[in-house]
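Everything below concerns the one structure shown next.
The complex is shown incomplete by one protein chain, all other protein chains being positioned as in the whole.
Each chain gets a letter, A, B and C, in the order it is written, and its residues are counted from 1.
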Amino acid sequence: MERDMTVKSIPLAATSSGARKATDLAAALTNWRVLLSIAALCLLPWVLPSKALAVNVLVYGVLAMGYNLLFGYTGLLSFGHAAFFGAGAYVTGIAIGQFGVPWYGAVLLGVIGGGLLALAIGALSIRTRGIYFSMVTLALAQLVYHVALQASSWTGGENGLRGFTVAKIDIAGFSINFLDPVSKYYVLMVFAALALWFVSRILNSPFGAAIEAIRENETRARTCGYDVERTKLISFVLSGLICALAGTMSALHLAFVPLDVLHYQTSGMIVMMTLLGGASSFFGPFVGALAFLLMEDVFSLWTSHWQIIVGSIFILFVLFLPKGIWGTFLARVVR
Amino acid sequence: MNDAIRNLGQRKISRRAALAGLGAGASFLAMPWVARAADDTIRIGFPTPLTGPYAAEAKDQVKSAELAIKLVNDKGGIGGRKVELLVRDGKLNGGEAATRTLELIEKDKVHAVVGALSSAVQLAVNEVTRARGVIYISISQSDTINEKKDSSKYTFHEAMNPHMTTAAVARHAFKKGNKVAHLVADYAYGHEMLRGFKRAQAAIGAETVGELLHPIGAPDYSTLMPRLRAMKPDILCISNFGRDQANSIKQAVDFGMKQQMKIVVPVLLHNQRLAVGPEVFEGVVGGANYYWELESKLPSAKTFNDAFRAANGGAIPTDYGAYGFTGVSSLLLAMQAAGGTDTEKVVAALEGLKYDVAKGAQHYRKCDHQSVQSVLVLESKKKADMKGANDFFNIVENEAPSEDVLRSCKELGFPA
Amino acid sequence: MSAPLLAVENVGRRFGGFVALDGVTAQFEPNKVTSIIGPNGAGKSTFFNVLSGVLTPSTGSIRFKGQNLTGTRQHKFVHLGIARSYQITNIFPELSAHENVRVAAQAARSRYNIWRNRSHFPELGERADAALDSVGLGGKHNETAKFLAHGQQRALEIAIALVSDPEVLLLDEPTAGMGPEETKDMVALLEKLARDRTILLVEHKMKMILGLSDRILVLHHGRLIADGSPRDIQADPDVRRVYLGQNDGYA
Partner (left out) sequence: MDAELILIQLFSGVALGAILVITALGLSIIFGMLGVVNFAHGALFMIGAYAGLWVASLTGSFWWGLLVAPIMIGVFGMAIEWLLVRPLYGRSVDDPLLLTFGLSYVLVEAVRIVFGNDGIPFPTPSQLTGVANLGVGYFPIYRLFVIVVVAVVLLLLWLALEKTKFGLIVRAGSRDPTIMRVLGVNISKVWLLVFGVGVGLAALGGVLAGPMRTVNPEMGSLVLIEAFVVTVIGGLGSLLGSVVAGLLVGVAISMTALFAPEMGTIVMFALMALVLLVRPRGLFGKAA
């Protein structure tokens, strides 16, 4: 009853000036986001300093995009996504190198393997809330790291997994030289395009609306009838699947899986890329991957202390540009 | 570019220098975009971990690799062609190093690759080079690279391997009837060292009283010490690397182990001795590929040291630094013999090469391309016995190079 | 008296040593408005939270259309036909008003569907539009929720609850923070809704309660101390003592 007295008067009219109406450009960017993204990625190898860097942007872009599904769109800050990236890479490498599985089968197995790991880690960690979730995913992913280190007969342990170079890819009678950087880029580009389409598919779907609702207001979403835990778990697994795809791409690209892919610093790097580019924007993760890798490349050319620059830039983004490069661009320029 | 790398070589970069670098950054920013003009320069790629815990070793490697290049260029290069070293930061991460190596091959069109410090990074680089038929000279200590599975026609291993190091150390440190306890890092490199020691023990007649594995990167060894002490060994062999070596030796000393037993390591690391101090390392015995004091007995070491001192303000080359010199020099000598950069010819020249650039006679064995070389056994000095800031060790043995101390070609999986 | 739609039997809830709700028994008939009143800390919010599945009761049971709901997970309540609103505005701030309601409507079906577009289910959008219109937000469909005026946000929250077409609607202080004009609009809306729904209402504005309610429950220290028509409650000596002793003042 005191409540009525303490509340300040509230203007009745809606502040329509603050309301944001989508312009035609923004609408076009959203409707054509998959094709526009693919077009942009097609140009990448010709504007970047090296083809290997371009492939890395593809790999880490897909990785950050998968992560963004969970972080940007579902609102869960996982610090353990290196586990799924690594699982995809390891399963692919082991399938090719130790079981002689053809590359396409190995990619499929890698994605499934990463998805299963995501199901296990997700089932354990979804039960926890908020900051706790971040720490639990981090610790469980470190468990995976140490298991991979110990299981060296499968993973190569600290030495890394090797001996599965894919030199050529045969599709429908065509033989593509996979050692040629340009051919490799465009083959992996197909995977990236698939991932782009898949994520766009999810975001357009009713499920995409559900995870956004959970990010916006978990309590409300639950009251509306969403099984929040189950929805989060599905999102976690979908995110894990895409990150695992990035892992298989990385394995095919480098023909080597370093143990470091599972380390928590890889998870941290994914978070940094996603945030730099812009969490909860569709193309942001690719922009973030590009920005991060370019910074690393350029700064590490002229100082071995490049991490102090990258770290500082990241801090500035957290403080002043939480929407990231692409997110800010969309908000300021396009709107 | 080389100026940039030389900047890296300096131990410490002041903040002001870093800011000045920022100012000059514009030109560097443009660097990667500049397509390399097709000229006849001989380009050698050099991935090394300038970032991370082994940056000091990496910088030493860069310095001595650049010295090797400079000495050749001063004499007019190879067949009139200048040689250039392209240093890239592998960040002690296999994925990074593989990417940098891909760039070196695909974009910079290097004629050969030398480098790597950790076993994993070396294997990652090797995976890239051997698939593309590019010569790679590894300077990372490892047994794995010798084995058939990871070998290739184009892969050479200039560094020592744990098998030869442990054999030399054991021959010096173990006596018949000694009881030996092992503390081993639980990963490939640790297991390789353990295997080497146990083989040598069997030949000498020393007995193993126990072996404990520890997780790699462990900061605390206190829970292992009671068991090690209970084994009552004469000798404690600690088979691990880097920070692990520093931590485990330090804690063994804290637990009073040195009063009861002798501490032996496969490789006595210059930078870890620097990091932990003379008191802790005093009396510890271990192997090394190079120690600057060799100059008192060996002319080639003297020449190398003098050139290094001249180029680096009087500093001495360290163990890992020397690998940069011997590794790059062997490649340059082979290129000279082959009269250019034709891969097949250079491979043939490397296989036939006999060289002595810093540590006595060396050559690559035919089957696994392992560099057959001398192995030093060092003992860490008491603080009171040190004659200078860099006077860390006594050379207690200099094992002559011999193929006999290597695992046989057959054992490695090569046809006899 | 028709058969009860919703019945609570001896429902209690404790937090550690603190008893927030103590053995409440009541039945609710279809299409009636029941208000729950009581001083602050009387257990009204706990009662609502138990009725909507947010909290599991420590003792007793809840039955809805004969089905025992005790221990049923919260998200299932709305599918069964019990929806609620919150005292503090609880909406999806970054989504448009339309999407706020549409996403609520969609929870009933196609929750996990990733293979269709949202627009593939036009009836959900139509229902959202209808719900928005019914709460008087007809012109605000595309407005971002956080930019709506306070009263409009409260209305939006009711639309979110309404779109599931619930048989029971639990409204926790729907006019909280509203000025007199907005309150009047809200009362009109509630009167309209009350025609064909069972409404449980927690409110502090006594005039509004007396005008709207068919029946009033009074909670005090977690106990049900009175249960009757507005007229009975106004005459009840226990209720008078509880309220007058505190000088909370009826509006």
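The rule we apply is simple: a residue touches a chain if its C-beta (ideal position, glycine included) is under 8 Å from a C-beta of that chain, and two chains touch if they have at least 3 such contacts.
In this text the structure is predicted, and so the values were computed from the model without any measurement.
Visitor: Touch partners of the unshown chain, restricted to the chains that are shown, please.
Guide: Displayed chains contacted by the hidden chain, ordered by label: A, B.
Visitor: For the chain that's not shown, point to the residue among B:P53, B:G133, B:G340 or B:P401 touching it.
Guide: Residue touching the absent chain, from the options given: B:P53.
Visitor: Out of B:E66, B:D143, B:E158 or B:D186, which is the one that touches the chain we can't see?
Guide: B:D186
Visitor: Which of these touches the unseen chain: A:L275, A:A289 or A:L330?
Guide: Missing-chain contact among the listed residues: A:L275.
Visitor: Provide the residue numbers of chain A that touch the chain removed from this figure.
Guide: Contacting residues on chain A, toward the hidden partner: 77, 124-125, 127-132, 134-136, 138-140, 142-143, 146-147, 150, 264, 268, 271-272, 275, 305, 307-308, 310-312, 314-315, 318-319, 322.
Visitor: Give me the chain B residues in contact with the hidden chain, please.
Guide: Given the touch definition above, chain B has residues 11-15, 18, 52-56, 186, 212-215, 217-220, 222-227, 229-230, 243, 246-247, 250-251, 254-256, 271-272, 274-277, 279-280 touching the missing chain.
By our rule, only the chains that are shown with their structure count from here on.
Visitor: When every step has to jump to a touching chain, what is the lowest number of steps that links chain B to chain C?
Guide: Between chain B and chain C, the shortest chain-hopping route counts 2.
Visitor: Using Cα averages as centroids, what's the distance between chain B and chain C in whole Å?
Guide: Here the centre of chain C sits 73 Å away from the centre of chain B.
Visitor: Report the inter-centroid distance (CA atoms only) between chain A and chain B in whole Å.
Guide: 37
Visitor: Can you check how far apart chain A and chain C are, centre to centre, with Cα atoms defining each centre and the answer in Å?
Guide: Once rounded, the distance between the two centres reads 40 Å.
Visitor: Over in the complex, which chain C residues touch chain A? Could you list them?
Guide: Checking each residue of chain C against chain A gives 39-40, 52, 73-79, 83-84, 86, 90-95, 99, 102-104, 106-108, 110-118, 121, 140, 142-144, 147-152, 160-161, 164, 173, 176-179, 181-182, 204-205, 248-249, 251.
Visitor: List the residues on chain B that touch chain A in their complex, please.
Guide: Listed in rising order, the residues of chain B that touch chain A are 1, 4, 7-8, 13, 18, 21, 24-25, 28-29, 31-33, 50-51, 55, 59, 89, 91, 93-95, 98-99, 102-103, 106-107, 119-121, 123-124, 126-128, 131-132, 144, 149-150, 186-189, 215-216.
Visitor: Can you list the residues on chain A that touch chain C in the complex?
Guide: Residues 1-4, 7, 9-16, 18-21, 201-202, 204-210, 212-213, 216-217, 219-228, 230-231, 234, 238.
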